[in-house]
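Structure in structure tokens, see below.
Removed: one protein chain of the complex. Kept in place: all other protein chains.
This part shows chain A:
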């Protein structure tokens, strides 16, 4: 019965995939109509960056990115609300520890590079923040219980830094008569860089804290569940 249902679902979804493939093929066969690409590149000069994707993310559709940072923050608050973080992993051996000593600074350096290069080539705050988050995950896996994060109060400030700076810049622009997140032409580059720098740190800290998987501070509160069970067996 269960197997029949799975088979039926498979057939139906294969039909759906065939339909979608046909639609994609037909769409690609058409002459491309007017696209947002022309509009986006026409005023690229005024955005303060020369990478069109960064221009879309932080200038044309800056609202999206602000709310995206808010989503990231909301997810972390959800994780923190579920209780304290589980205990970390066992300390790594000398070979892995030496590797981590190299990889983590390199990841931070590469993150800084990606942040800067995002202005004119593929890169940007999210890529840089993802690298910082990866550095944090590596630290946690190698037996650093805090994953390189600071204490709880500093962590709370860092995770709201991204959305906070974004909103403060937007509000400041609104107050000085430009409209929310409408950058004045000459200062767009530096405002975007400011927002992106704050966002990079916030994304890195948020991703790492999400991987740690619980409220910081009270740390190893329920060490018991995992370990006592293995002892019993």
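The working rule: a residue touches a chain if its C-beta (ideal position, glycine included) is under 8 Å from a C-beta of that chain, and two chains touch if they have at least 3 such contacts; residues count from 1.
Rule of thumb we're sticking to: contacts and distances are computed from a predicted model.
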_Chain not present in the shown complex, as UniProt names it (candidates "Chemotaxis protein CheW", "FAD binding domain protein", "Na+/H+ antiporter subunit C" or "Putative spermidine/putrescine transport system permease protein")_ = "Na+/H+ antiporter subunit C"
_For a quick check of understanding: of A:40, A:141 or A:194, which residue touches the chain that isn't displayed?_
A:40
_On chain A, where is the contact patch with the chain that was removed from view?_
5-6, 9-10, 13-14, 16-17, 20-21, 24-25, 27-29, 32, 35-38, 40-41, 52-53, 55-57, 61, 64-65, 68, 71-72, 74-76, 78-79, 82-83, 86, 124, 126, 203, 207, 210-211, 213-214, 222, 225, 229
